[in-house]
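Complex shown without one protein chain; remaining protein chains in place.
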Amino acid sequence: MANPVTPDFPAASASPARPRPGIWRRLVRRPLALIGLVIIAVTLLGAAFAPWLTAFGPDEQMFDGLTLSGEPLPPNTTFWLGTDLLGRDLLTRILYGARTSLFIGIIANGTALLIGTLVGVTAGYFRGWIGSALMRFTDLMMAFPALLLAICLAAVFQPSLWIVAMVIALVNWVQTARVMFTQTSSLTEREFIAAEKTLGASSARILLRHILPHLIPTIIVWGTLGISTTVLLEATLSYLGIGVQPPTPSWGNIIFENQTYFQAAPWLVFFPGVAILALALAFNLVGDALRDILDPTQRGRS
Amino acid sequence: MNPGAAANAAGPSAVASATAAPVLDVSGLTITVRGEEGEREVVSDLSFTLARGETLCIAGESGSGKSMTSLAVMRLLPKPAARIASGAIGFAGKDLAGLDERAMQAIRGNRIAMIFQEPMTSLNPVLSIGRQLIEAIETHTDLSRREARQHAVEALKAVRIPEAESRLGQYPHELSGGMRQRVMIAMALALQPDVLIADEPTTALDVTVQGEVLELLRDLQRRHGTSIILITHDMGVVAEMADRVIVMRNGRMVEQGKVGDIFEAPTQAYTRELLAAVPRMGTGAARGEAEAPAPAAPDAVASVRDLTVRFDRHGGFLGRVTHRVHAVEGVSFDIRPNETLALVGESGCGKSTTAKAIAGLVPFTGSIAVNGRDFAGLSREALKAVKRDVQMIFQDPYASLDPRMRVGDLVAEPMLIHGIGSAAERRERVAALFERVGLRADQMELYPHEFSGGQRQRVCIARALALRPKLIIADESVSALDVSVQARVLELLKELQQEFGIAYLFISHDMAVVENISDRVAVMYLGQIVEMGTRAQVFGDPRHPYTRRLIEAVPIPDPARRRGNFARLVSEIPSVTRPLGNEPQRLRLADVGDGHLVVAEAV
Amino acid sequence: MIAYLARRIIQSILILIGISAITFALLYLLPADPVRQIAGRSATPATVESIRRQLGLDQPFLVQYGRYLWNLVQGDLGRSYIQRSEVSQLIVARLPATLLLMIGAIVCELLIGLTMGLVAAVRRGSRTDDSLMVASFIGVSAPQFVVGLLLLYVFAVRLSWFPIGGYGTFSHLVLPSLTVGIMGAGWYARMMRSSMIDVLYQDYIRTARAKGLDRLTILIRHALPNAILPIVAMVGIDIGILMGGIVVVESLFGWPGIGQLVWQAIQRVDIPIIMGVTLVSAFAIVLGNLLADIVAPFIDPRIKLR
Partner (left out) sequence: QELDPNAKPGGDIVITYKDDVATLDPAIGYDWQNWSMIKSLFDGLMDYKPGTTELVPDLAESYEISPDGKTFTFKLRPGVKFHNGREMTAEDVKYSIDRVVNPVTQSPGQGFFASIKGYEEAAAGKADGLSGITVVDPSTIKFELTRPDATFLHVMAINFSHVVPKEEVEKYGADFGKHPVGTGAFKLGEWTLGQRVVFEKNPDYWHKGLPYLDKITFEIGQEPIVALLRLQKGEIDVPGDGIPPAKFQEVMNDPAQKARVVEGGQLHTGYVTMNVNVPPFDNVKVRQAVNMAINKERIVQLINNRAVPANQPLPPSMPGYAKDYKGYPHDPAKAKELLAEAGQGDGFTTDLYVMNTDPNPRIAQGIQQDLAAIGIKANIQALAQANVIAAGGEKEGAPMIWSGGMAWIADFPDPSNFYGPILGCGGAVPGGWNWSWYCNEDLDKKAAEADSIVDPAKAEERNKMWSDIYVKIMEDAPWAPVFNEQRFTMKSARMGGADNLYVDPVHIPINYDHVYVNDVQ
């Protein structure tokens, strides 16, 4: 008897290669995720087509943008979101500012996340001297005065967005690394990792295929919250002279320039704040949906 | 005494036999789960009743919805996938199916308790077992913390966990599989519920302890009139315990009846098939002794010498080592190609630890060589090659499967790792493997949590087989399978052995299975091997008292030959935990003829 | 454990030395000249040079750093260039306030954040969950200056429940802690929700329910310890963030913490203060992380200290 399977076992269809519904398809089926995607798309388009969307220049100080005593104008029919302290159109500045802020929120934040996850996961998985060395290096970076580094970089390099992105990545990966480290070291002790090891799975495989997927929720949390913080951090760095310089707008520095005026001219803080919030929320909506989709225990949720 | 009064008087005087009024009345229960392709019934239109003081055994095919049914009674079906689609669960005048969470809280644990199938994942990994036990007791009694603690210690002692007092401070991962299961049992028993649902409560227990535990259940039943739903594959246990039996298959009840009737005159084909597949002691001999390989062949697949594994136990403020767990203490054996070495022994005696050491998962002293290559001093590449040849099936299948991967990918993974075949070939092979272990190929798309305990176990087996290794370590790998599937899987294992010369290190409590499958048997006790020889030698001529006890304790799958009472051992439970510096004595093995090794002192 | 601690302490000392070296080097490379800050605008070049010589700032880098380390070993952090007081005195005077605010903030963060996270996880997918999500993102995205000012305006100016800034009593502590805490709470809430959701689907939660435990006990006693691990790491991180990064809140509330000290020092290149504060906060961060690492195995006993 070559085949021990008794007849009452349902015969296997040779290769049931039923296509799994793509993640993308499942994503757009969720209304909240769709809202998130739309917000992200709108922001991207707004940034890309800013010059066509507004009649003003981003650093055009309008004579009629200020009152005689130098106060900015609240939202009105000419300036839809009002003007800033220099009499510039706020909407225009927010549209152009999206360029900087998207760059920071996505590239810088993403890099930080990537480095942090790499380091934290490696350290948490290998422990031993590699882990020790990596984590002590992380401690060192965390304890290191980032602002000082920023100031020094500002002095050495020509201020540019790339440097801000670099500094932000440099500052932010550390925290991600720490959290990833603890979670990974806990995961590594789970039995299914031991099972993988007995299969002879390479460390890279275990890390990528078995540990990383369990970290996705954390990555999503840090990634989405990181958007707000990095966009605001960019403003601090610009303030110290290493980022975009005035009059180039970014959401963060619009808020920073104006935050002391927030009682006198609340719109100057409110609108860019809403922009940051919306972007972060949008990514979070997509992230949460993604998380649900990737989480097998959530299958069957309507 | 009228039945109603008996139902109320939950005293020691309560009668053991079933009384008329049902405690639990399940009618028309249908459970559905939602998957990617819509809803599917896993339990269909199930009705049964459970009388007071009665033991109802549910047996049947693995994956037939037994666990789901019991979870439905507890209203603990896995959310969000599973739900009760229709039906009623009558209990104490209420329909549990429609009760809200708060009302259920008062019933769970207190009135209906449950022992879950997989003890590893069912215990909270970050809480000491003491806390988990004491908490259960405190929730439903108003004992003080100290009394509750005392209670907990007694409960642990009752399930024969050694050193109960100090075990309270241990965490689940520090316990052996059987111990974890006993902790779960202790937890449920301590609550003295009206209805106890025990889902495979003794799969991880050696037969002596199993006997103890079953006796404990009966004792509880006798004293409190507890009704028991016992889900088990072990027909011996069914025969031993059941008043009535339900046989399930594909989510439907196939047959139900008095235990005697079922065993004697099964009406349904499936039941007959099931009973026919029950492994019985003594049948193994039929395989013939001729196959027994020559002793001490030089080309052993694995050769273990003086293997010792110890775990430190920390105590005190500074966390110094105060005690040591001598889990494995100087174990030596060889496994030759084409050979099945069974490792049997009391729960907690170090079987899994030995297995893990061979799989390279715990640090050890001594030497382990696979294919003649000693682990010590192997490069990473070489180790990977060695690992390919040794595959382990873990005792706890759920914990050893990555919950975020589809089982198809999990089974294909070993091939992927070792670069075998193209993606399509691998898929095909996985599908074939699935078939051979009795799973459907379309289940490849599911995730581990969507399977029943037995199905998961089969996934693990398929996974280990995928590589056709030289040595498979199977740690309690067929314990959760119903006997018919079990028979098929065992058949498959044998076949593969013949085809590819695979050697097995087969760890099991089920002496009948061991008798059926093994070529040689090693009996472990307190971390050391006390007897080792061919199957015939060990089963035919057991020399060590522990071996004898083991064989005697095997329940016989025949209700007619039901034993009245297990002798409850009152002796001190021996323990492998010892204070620092107090090392256990190493036992010497003496050859009593033909390579039959027995502890010298016992000869 | 002891061996681990010993090893970690040695590593920590090396880290501190490393940080002092890098910081010192950066400050050395900084184009802004501290002497010019000290000497002020009317000083003649001769005066500037004489001050430079006095402070040893004309020496090569290694000599300067060597001297700094040597003094450091003797417990001397030097004197502020601008304030001319001993740095250790200045730091010690402000340390209690920083620590207090740190504790207050962490308590607020945990209290608000963890509760929010717990509720959101339990009510996953509901309206409550959605609004908590928005709330936590507002917390994270709102500039601290604005949050602080709003709180001040409402609770101190309008309602007079709390004093408008200052330091000393418990009621002084509330608003600044809250301001810092609101941002952190957003983080903790999201983290908590995320890890809680994972935990709530585990089998052992089912076991706990089977025991008949009530919801709260299950959440607090069974789910929380499993979900809290990343949170503990966060607290370690928080110490770092709070140690130097709450200048805005400190000055809004007139809170005499280290943040203000170092901010003023950075503006005026007061190297000894920058060095001193850097070392102190580095110490706190290293300590915080060490504690987080030590606590981890207690929370998840499967983790071993290695």
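Brief remarks follow.
Chains: A, B and C, in written order; residue numbering restarts at 1 for each.
We adopt the following convention: a contact is a pair of C-beta atoms (placed from the backbone, for glycine too) under 8 Å apart; a residue touches a chain by one contact, two chains touch by 3 or more.
Predicted, not measured: the structure shown is a model, and the values here were computed from it.
Contacts of the undisplayed chain with the visible chains, over the whole complex, involve A, C. Listed residues C:77, C:90 or C:223: the one in touch with the omitted chain is C:90. From the set C:118, C:208 or C:266, the residue in touch with the chain omitted from the display is C:266, counting the whole complex.
Looking at A:35, A:53, A:115 or A:155, the residue that reaches the missing chain in the full complex is A:155.
The chain not displayed touches subunit C at residues 31-33, 35-48, 50-51, 53-55, 79, 82-86, 89-90, 93-94, 97, 149, 152-153, 156-157, 164-167, 250-257, 260-261, 264, 266-269. The omitted chain makes contact with subunit A at the following residues, 59, 61, 66, 68-71, 85-86, 151, 154-155, 159, 238-241, 245-247, 257, 260-264.
As a convention for this text, only the chains that are shown with their structure count from here on.
If you sketch which chains touch which, every chain touches every other chain without exception. Ranking B-C and A-C by contacting C-beta pairs places A-C first. For the pair subunit A and subunit C, the distance between C-alpha centroids works out to 22 Å.
Each of residues 189-190, 297, 301 in subunit A touches at least two other chains. Multi-chain contact residues, meaning those touching two or more other chains, occur in subunit B at positions 78, 173.
Of all the residues in subunit A, the ones that touch subunit B in their complex are 3-6, 9-18, 20-21, 189-192, 194-202, 205, 209-210, 213-214, 294-302.
Those residues of subunit B whose C-beta lies close enough to touch subunit A in the complex are 33-36, 78, 80-82, 120, 173, 356, 359-361, 383-385, 387-388, 390-392, 394, 396, 399-406, 413-414, 417-418, 424, 427-428, 431-432, 434-436, 438, 440-442, 444-445, 447, 449-450, 463, 467, 488, 491-492, 495.
Chain contact summary for the complex, subunit B toward subunit C: residues 74, 76, 78-79, 101, 105-110, 113-114, 116, 118, 121-128, 132, 135-136, 139-140, 171, 173-174, 184, 187, 191, 314, 318-320, 398.
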